[in-house]
Structures are given as C-alpha cells and as structure tokens.
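With one protein chain held back, the other chains of the complex are shown just where they sit.
As written, the chain order gives the labels A, B and C, with residue 1 at the start of each chain.
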Amino acid sequence: MKLKVLYFARLRERLGVAEEVIELPDGMGMVAMLLDVLRTRGGVWAEELAAGKNFRVAVNQDMAGMEVPIEDGDEVAIFPPVTGG
Amino acid sequence: MKLKVLYFARLRERLGVAEEVIELPDGMGMVAMLLDVLRTRGGVWAEELAAGKNFRVAVNQDMAGMEVPIEDGDEVAIFPPVTGG
Amino acid sequence: MMKIIVSEKDFDIGAEMTALRAGNPQIGAIANFVGLVRDTNGGSDVASMLLEHYPAMTHRALEAIVAEAGRRWSLLDVTVIHRVGELRPGDQIVLVAVASRHRADAFSACEFIMDYLKTQAPFWKKEQTPDGARWVEQRATDDQAAARWSE
Partner (left out) sequence: MMKIIVSEKDFDIGAEMTALRAGNPQIGAIANFVGLVRDTNGGSDVASMLLEHYPAMTHRALEAIVAEAGRRWSLLDVTVIHRVGELRPGDQIVLVAVASRHRADAFSACEFIMDYLKTQAPFWKKEQTPDGARWVEQRATDDQAAARWSE
C-alpha cells in the first residue's frame, strides 16, 4: 500500500524531507509499523523517531496514537509537539 | 455625632430617601447600632432593615460588616446586593 | 498600571485593546471580557436597563479589586470600563481587559475581577419589562463565583 507522509517544522528541517510517498507491504497496518520502517533508514531517522523522542503523528489530519490503523492512500504526518497560540 | 447616610437602588425607592444626615448619641460607634436606630422608625424601615434581610453597608466607601466602627462625619451607605457587570 | 472608567458613554473595544498593548512589547496575552445587555432575562423581555451606581465609591471599589488581582497574578496592565445610565439590549455594559506575559495569569485575573466586580462594586440594574420596572436581584451563582477565589 502507498502512504503520503508529511514532515513539519523542526522535524522537516532535521530530516530534510517535507513530503514523500512510501510504499509499505500490505498488512503493516499501524502507525507504529510505519515508524519502524522509517527508523531502519538509520542516521537522523533512527535518532529523531526513537521511541523516547517527543513527536506527534496525525493520520488523515487527526492526531493519532501508535496503534491507529493506516490504509492505502492515507496521509500520515509526523511533527514536533505543536507550539501555536 | 453626625453621619451622612445614603440609600441606593431598590432600598432608596422603598425607603423613599436618597440621603439624610443622622445625629446619633456619642458612643453608638458601630454599624449595627445605626441600623438599630433606623429600625426604630418602624414600617418599611423595620421591615427592610430586619436582621434576616439581604442588604449591604459601606462606611466611607468601603464595604463594612456590622461590627465596623463609625465616627462623626462618616458617610454610611445602605444598599441591596450589587448587580453590576 | 491600570485604567478605570465609569461613564455613561459607550466604549470601543478595538481602541481599548490597542491602548492597552501600546508601548509594552512584553505583553504576550490579553484576556478580555465584555458584558452586554440581553433582550430577555428570567423569561421577560427587557426593553431597556437603568444602571445606578454609588459615584463616590464605584471607582475606589474597582481600583481595590484590580489592585488585589495585581497582588495575586503577574499582570502588566488592566483596563476596566463600566457603563452607567440607561442602556438598551445589545449595548455594552462592562469591559475587563487584562494584559500579562502568559495566558494563565490573564485568564485568571480577568475572571477574578469580573467575579469580584459582580459582588463588590456598587452598581445596580433596573430593567424595564412589559410588566413594569424591576430591580435585578443578585444571582446566587455570583456569590459562589466570588467565594471560590478565597479557597
């Protein structure tokens, strides 16, 4: 399945990517699994997305926890804790 | 001693007085004693200023309890609970 | 710093907010409350409202309330404006605007000032309704709202 993955703010700058399309094997249907795949890239990816790091994930524009299911065509965004207001 | 006594809002209308000067014997030096004197007028005075009634007193423009001292020349105001804002 | 006005005249919220902010770049938060005359109250239509006050005491009472807020929270500036005289539905009655560095102080102080104003500042409302004029009575919730700050 294909996912559109977006990065924002400090994470966008640090990872050097604003947006990409990621192809995952079918059955990798949770946020946690996408993150595992991204961490296997090593370097800043492994560092910034490590389990203890403070980042947020949204699936189809809704804040999402690690267990939230992802499906073909979904938009997943990964970003630092928000600081608006 | 002489006191200037003011009445406001519903109490002013009900008592029929906006302002008066009251001469009290020296030594009647507390809010409670002024109220006793006013109640002896009977009628609406006894009724509106009865102990269980809900009214407020200010001495020299500060909210005051029954025990607050009053002195010659003081301005005492008696009024219903406030309803501004 | 504080600005307190008791007046028959209406006020301009935008202008007051601009004045409150002017020249203080430390201000990060302004919490603001505006009270308006509603066209009904307690099930009756309200055609107009007369706001009576105790002129010698009003300003002093508002000043004391704002000073107490300044002791409890870290504030940069406060504006309080309260109308008196005859008002109609939709008219502005009161403005409380509190400026501080961070929002928690501004929110708490703004609500505190309104709660105390409602129980300590000598204003009284008289409404004109189809059944005649009536003095507004203090709501029990106003006393409770003020009481929670002394806990």
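The criterion applied here is as follows: contacts are C-beta pairs under 8 Å (C-beta built on N, C-alpha and C of every residue); 3 or more make two chains touch, one makes a residue touch a chain.
Owing to the predicted nature of the structure, the values given are computational and were not obtained by experimental measurement.
Undergrad: Please provide the labels of all shown chains that the missing chain touches.
TA: Contacts of the unshown chain, counting the full complex: A, C.
Undergrad: Among C:Leu36, C:Ala67, C:Ala133 or C:Ala147, choose the residue that contacts the chain missing from this document, as touch is defined above.
TA: Considering the complete complex, C:Leu36 is the one touching the chain left out.
Undergrad: Could you pull out which residues of subunit C are in touch with the chain that's been left out?
TA: Touch set of subunit C with respect to the missing chain: 12-15, 17, 21, 25-40, 89-90, 101, 103-104, 106-107, 110-111, 114, 141, 145.
Undergrad: When the complex is taken as a whole, what residues of subunit A touch the one chain not shown?
TA: Contact residues on subunit A toward the absent chain are 6, 8-10, 58, 61-63, 75, 77, 79-85.
Methods note: only the chains that are shown with their structure count from here on.
Undergrad: Quick check: how many Å separate the C-alpha centres of subunit B and subunit C?
TA: 26
Undergrad: Between subunit A and subunit C, what is the gap in Å from one C-alpha centre to the other?
TA: 48
Undergrad: Counting in whole Å, what is the centre-to-centre distance of subunit A and subunit B, each centre being its mean C-alpha position?
TA: 71
Undergrad: Which residues does subunit B have that touch at least 2 chains other than itself?
TA: Not one residue of subunit B touches more than one other chain, so the list is empty.
Undergrad: Using the touch rule from the top of the page, what residues of subunit C touch 2 or more other chains?
TA: none
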